[in-house]
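Every protein chain of the complex appears in place save one, which is left out.
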Amino acid sequence: MVELIEKIESEIGPIEVACYNAAIGAAHSIMEFPAEDYERVWRINTFGAFLMGREVSKRMNERGRGTILFTGATSALRGRSHLAAFAGSKHALRALTESMARELFPKNIHVAHIIIDGPIDTPLIRRTMPAVFEERPADGVLNPDDIAETYWNIHCQPRSAWLSETTLRPWLEPW
Amino acid sequence: MVELIEKIESEIGPIEVACYNAAIGAAHSIMEFPAEDYERVWRINTFGAFLMGREVSKRMNERGRGTILFTGATSALRGRSHLAAFAGSKHALRALTESMARELFPKNIHVAHIIIDGPIDTPLIRRTMPAVFEERPADGVLNPDDIAETYWNIHCQPRSAWLSETTLRPWLEPW
Amino acid sequence: MVELIEKIESEIGPIEVACYNAAIGAAHSIMEFPAEDYERVWRINTFGAFLMGREVSKRMNERGRGTILFTGATSALRGRSHLAAFAGSKHALRALTESMARELFPKNIHVAHIIIDGPIDTPLIRRTMPAVFEERPADGVLNPDDIAETYWNIHCQPRSAWLSETTLRPWLEPW
Partner (left out) sequence: MVELIEKIESEIGPIEVACYNAAIGAAHSIMEFPAEDYERVWRINTFGAFLMGREVSKRMNERGRGTILFTGATSALRGRSHLAAFAGSKHALRALTESMARELFPKNIHVAHIIIDGPIDTPLIRRTMPAVFEERPADGVLNPDDIAETYWNIHCQPRSAWLSETTLRPWLEPW
């Protein structure tokens, strides 16, 4: 991640907006949860976000501006049976985001945590949750372009009224 | 409120977006809190919002669309010494919003709760908190137009990715 | 309530521990929620608690000690479709409790909010939820004596380590 950010900044240009979406899951009873799985989920969902946030924020701070967005999940707000690793990683990501926002808002860097609550319309999720896609109309699941629209609006917010967290879900999502 | 909504709908036109901002405060030790004050705060901050939400949502439901926005406060999330009435009224407003969103999202009515955390740049607040306005630059307090921009963006969100709650604060706000 | 507390204090004796359990519900679509029902739920679940808390805490403060316990519900933490009144009243009760605890802890008055998440074994609930009582063993629903045991332990906590909120649920409760 350290090299990646360095490469983007030197070869492409200064990062104005950074998003961290990477996430994996793992579902096991706590009584037989492989330690490797628990650690791997943390490493991708949390530690990678930490490294990205650190590398990007220090460069943004030199330039005096920037936006950093982290994609969260409902598991950022509650634990669930068999999901100790995923929930832990997303809780920790939320703590990272809030800690960063409290430090970086006054440095003119906008940090926000967007919780996605519902199935996103991607090939992977279409395969894993076919019933949902059959039952609901096209806009009954999260459309990636619509998510991006809100991310863009967050980036465009004037700094007198910044948001640091919100949740997006489809109108048909039960919650 | 019932007559007001009826009047607006019949004389001006169908309400597409409704906002409820009305709020008063009252600060007393719990040990000598006047019951009239406790009730008045609830009546304006919560009960008025309930009546507005009921009257507007039933008309929007007949038309199959609409947006209803409620302005909250940090006191929606925690109680504070001497602020039992205000905190209670804003907690209850948040519960109203979430209850409405869960019922009305599937009816294509977008309901959201926007927590304002920080001083808004209005004549009243300029008078009551002069020090803050001297210490901070103009965009260090919440600008009403910037708040309105986010309200507008919430109204424009496509329904595949609706938010139901967020918090707005100035980049310089300590939290 | 004002007279009731006065009567208890003058005829029976000083109140060392006060509990507020009174609660009613009301389930309606927000679009046709009777205003009288919305208000009645608030009056019993919240306003009565406020009056009790005020009357008792001022007397406890004169004596320099006391415990005040409020019984909450899961609806203190989230809104639900058709339950705007109940959820609002329980959210407001939670705000009352936290406001009181922040003011009264330093006056040696212990204030706590106990959220009950699950069916209590009472004649009323046995009648309204018979299936639950058939499916579960006797200790699969909340036993009033067991709830009381925790209330008693809260009262007995030494003041170096006071709790202000907790949730009780049966081991078999899905959550």
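The letters A, B and C name the chains in turn, as written, and every chain counts its residues from 1.
By our rule, a contact is a pair of C-beta atoms (placed from the backbone, for glycine too) under 8 Å apart; a residue touches a chain by one contact, two chains touch by 3 or more.
Note that the structure is predicted; figures quoted are calculated from it, not measured.
Student: Missing chain touches which shown chains?
Tutor: Taken over the complete structure, the missing chain's partners among displayed chains are A, C.
Student: In the full complex, which residues of subunit A touch the absent chain?
Tutor: 29-33, 35, 38-39, 42, 46-47, 50-51, 53-54, 57-58, 61, 75, 78-84, 87-104
Student: List the residues of subunit C that touch the chain left out of this view.
Tutor: For subunit C, the residues touching the absent chain are 102, 105-106, 108, 110, 121, 138-143, 146-147, 149-150, 153, 157-173, 175.
In this section, only the chains that are shown with their structure count from here on.
Student: So subunit B and subunit C: same face meeting same face, with over half the numbers shared, or different?
Tutor: Comparing the two copies, subunit B and subunit C contact each other through largely the same residue numbers, since over half are shared.
Student: By count of C-beta pairs in contact, what is the leading chain pair?
Tutor: Contact tally peaks for the chain pair B-C.
Student: For subunit B and subunit C, let me know how many angstrom lie between their CA-based centres, rounded off.
Tutor: That gives a centre separation of 27 Å.
Student: Using the touch definition from the top, which residues of subunit A touch two or more other chains?
Tutor: Residues: none.
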